[in-house]
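To start, I am sharing the structure in question, which I have written as structure tokens.
Our next item is subunit A:
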Amino acid sequence: LSTTDDDGDGSDGSDGSDGSDGDDGGDGMDGDDGSDGGDSTEAFQIGMVDSQTGSLSAFGERNQRGVDLALSRVNEVGIDGRELDIVVEDSESENQGGIAAAQKLVNQDGVPFLIGAVGSGVSLAIYESVVEGTDVVQLSQNSTGLNLTEFPGLLRMSPSGRSQSLALSNIIADDGYDEVAVTYVNNDYGQSLTDAFVDAYDGEVVYNTPHDQDQQSYSGVISEMNGSGADAWLFVTYQAEFATMVNEVFSSGYDAQFYGADSVSGDNVLENTPEGSIDGMNIVVPSAPVEEENYQSFASDFEAEYDRQPTSWAAYAYDCVINAALAIQAADEFAGAALQDTVRRVSGPEGETVTSFAAASEILADGGGPDDVDYQGVSGPIDFNEDGDPVGFLQVLEVQDHEYEGIDFVEG
Partner candidate 1 sequence: MGAMSEGALAKQDPVLAVDDLQKSFGGLAATDHATFGVERGTITGLIGPNGAGKSTLFNLISGFYEPDGGTVEVNGTDVTGMEPYEVAEHGLIRTFQTPRKLEGMTVREAMLVGPREQPGESFHRLFTSPGTVAESESANLAEAERILAEFEIDHLATQPATDISGGQMKLVELARAMLAEPEVLLLDEPVAGVNPTLAKKLKSQIRRLNEQGTTFLLIEHDMEFVMDLADPIVVLDQGHVLTEGTPEGVRNDDRVIDAYLGGGA
Partner candidate 2 sequence: MSALTDPRGAVEELTRPEGWVLGVSVAFLLFLFVALLTGALGPTYFLFLVGLAGMYALLSFGLNSQWGFAGLINFSVAAFFGVGAYGAALFTASGSPLAELFEGVPLIPSLLGLPVVGLVVGLAVAFVLAILIGIPTLRLRADYLAIASLGLAEVVRLIVLNERWLTNGSAGVRGIPGFFAGWPVLGTFPEAMPGLRLEVIPGSPVLLETAFWRASLNVLLVLAFAGGVYFVLRRAHRSPWGRVLRTIRSDEDLARALGKDTYSFKMQSFVLGSLVMALAGVFYTHLNLYVGPGDLDPITTFYAWVAVILGGSGSNRGALFGGIVIVTIREGTRFLNDVALPIDPAPLRLLLIGVVIIAVMRYRPQGVLPPQRELIWPSAVDGGGAPESPDSGVRERKGGGGDE
Partner candidate 3 sequence: MSHDTTRPAGATDGADPVLSLSGVDSGYGEVQVLDDCSVRLDPGEIVCLVGPNGAGKSTVLKTAFGMLTPWTGTVSYHGRDIGGMAPEEIVREGIGYVPQTDNVFGSLTIDENLRMGGVARDSGLEAVIETLYDRFPIIEEKRSAKAKTLSGGQRQVLAFARALVMEPDVLLIDEPSAGLAPNTADDVFEDVEEVNDMETAILMVEQNVTKGLGISDRGYVLDQGTVRFEGTPEELLNDEEVSQLYLGG
């Protein structure tokens, strides 16, 4: 630690907060920010790389709702009397944009804790090019791509897609289908989930083709799926693409048993597909047990605020913020190295089970250490494993009367 410094001012913004920052190189920065913690009532500033524009901007929007809700929960209570502030930068849903955003957050704003990003590819790009080699904490809000597992330094709130793939292959097999047609969105997420599914599935995958995002029509894909002869169709794609496909299936008059990965589910799909068009579909989503009280209250808060049901994405983003806030409160200084240590422990299995920031914060304020709390997220119990992946629960949803109904739970 070559420095001490103070500077303070952090501030939000425009001029990059606490000067110094610089160096991310590691330790230096933390020092300076630490002192920050000591002397002022300035807000703690952390960063988030989100898809505000670009092809995943719909996720960015969902995340933002979760983040806003979480921030208000945190700032109602405060962290040692200070507020939490999140600088959100846009990745444009691209590597280039994501890296530039992270560069600004880490090397300009000097945040020691970085939430980000949405797409699995972007999260990894940020990790490799900005975060690795520093002690900034990176916690991805939405990435479910399988290869994030290989980077233990990169945490994520959303569980790896592998468990989903396994669950899906079991469900499809259990339903008695020995042939399946798969289409997946042509990116890291879609590809890695599908690869895992194909590995796990015992039957024959008779059709397995990627599709590009944002196309105006997928009638080619669905007519090929129909032509493949499989009666079970698996979709690993996003809501907009899936909704398009459903409508095209509907208006083409095809018929099949649908299965889907988590990202195809959401109110948006229900609103924008004909009644009954996906009834009977099974979807595996990571989830906190919905009947749990913390999820219930999250959902009702969310509905009160935004007049819509939360998505699992909003829940992940929510948990990212709460987890970050707890890590900050539990750490003795506001610095990467310290946060690295606490970020896993505040939500890890040891300690008293709590389901809200307020409750957890109280324990910490009463002198509790990071291991004295076990925050249970609204998206699941969290409990990062050594690879930085959460231990997610999976819930199997079935569409009944054009509504999602939970029919089963699977351990991650």
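For anyone wondering why these and not others, all candidates are chains of the complex that A comes from, given by their letters.
Note that in this section a contact is a pair of C-beta atoms (placed from the backbone, for glycine too) under 8 Å apart; a residue touches a chain by one contact, two chains touch by 3 or more; residues count from 1.
A quick note: this is a predicted structure, and the numbers were derived from the prediction, not measured.
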Touch-positive candidate for subunit A in this complex, from 1, 2 or 3: 2
Contacting residues of subunit A [partner candidate 2, same complex]: 2-3, 5-7, 12-16, 19-26, 28-29, 32, 52-53, 57, 60-61, 64, 87-90, 92-96, 99-101, 103-104, 107-108, 110, 121-122, 124-125, 128-129, 133-134, 145, 147, 186-188, 190-192, 210
